[in-house]
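Every protein chain except one is present and positioned as in the full complex.
Right after this comes subunit A.
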């Protein structure tokens, strides 16, 4: 009997590597509805922008599956999970037994109920197939509107602009990147995009996608009354966890599939990881869906370890983080970056507008809990260490961090010794 993984994104890859760390022999079966071997999903914006070819989108070498004794069923949808019989059934009717099961089904783009959204000319940007479609489309059209000013929307807009399209972003919030960034950082990025000719409309939303009588997209009408002409619309306002399989199987779900530190769901022998999972958060200490890449891999990895081993390997907890560049302007954002006033956080910022540099550090209870960096990201990891390891911060250390001079020599001595120079690994 095999370990079965439903989904073939990065959580799935993490799980394969986690399982193989412990169990090198039991076969693994991956079932994926996509028709390509695993690829670096965020690379689709690089591909669409023409920065890399298809030869570079693979996340692992071609021999990865064979080397790890993994059978992959591509283009295959799973219709049902039976946790009592420990089987899955594909849409084609094949029944497959599992030893342990991982649900790494990810999320699907959220499609809001906008008038005119159904029909041709409306796209998403979360899969390699979407990137192929948009690349093909960009040769035939001139104007596009991207709905959503989050990371996916912005990267889609940037890539489409690289293809010469007149591009506009419509964002309901007061700024772009509202989740991961604050006003200053969001505006620095917006400025960068506007300098490259992208139009940004914040504080409004698309009320209607306008079409000809034949159904061709000709523009959008915004809530503020403005009309933007375009031949296509890309909807990128977030993804929602794909919960149907879990729900139908009686596995506990909330916003995502509920899992504990070991990525175990409410049903024994069934695990969940990645964008579909609602797992304990490192800072908030409660269940959160954190649909970001590094979390998905590490959750998958720990799920894999726990599927294959008797000994529990708890995940350290979800930690939101995003590093992303816009036309060469690097940014990094990690942890809790937009605290409300009643959270008793101390926030320090540094701005050098001339050089496009911004730094924001968020402290609580003499610990660093979040940061945003724009322009200069070289020390990002050194800040991350303080957050990840929950290091105590004395006033003089805080001063150095605020001054933009983090260093491992500012760690408490014992932490430095145990982490950099352990007696045994």
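What we mean here is this: contacts are C-beta pairs under 8 Å (C-beta built on N, C-alpha and C of every residue); 3 or more make two chains touch, one makes a residue touch a chain; residues count from 1.
The criterion applied here is as follows: contacts and distances are computed from a predicted model.
The chain that is not shown carries the UniProt protein name "4Fe-4S ferredoxin", picked from "NitT/TauT family transport system permease protein", "Sulfite dehydrogenase (Cytochrome) subunit SorA apoprotein", "4Fe-4S ferredoxin" or "Monosaccharide ABC transporter ATP-binding protein, CUT2 family".
Remark: the omitted chain is touched by one listed residue; of A:31, A:220, A:263 or A:332 this is A:332. Against the chain not displayed here, subunit A makes contact via residues 14, 17, 20, 40-43, 46, 51-52, 56, 58-61, 293-295, 297-298, 301, 321, 323-325, 330, 332, 334, 377-382, 384-385, 387-389, 406-410, 416, 419-425.
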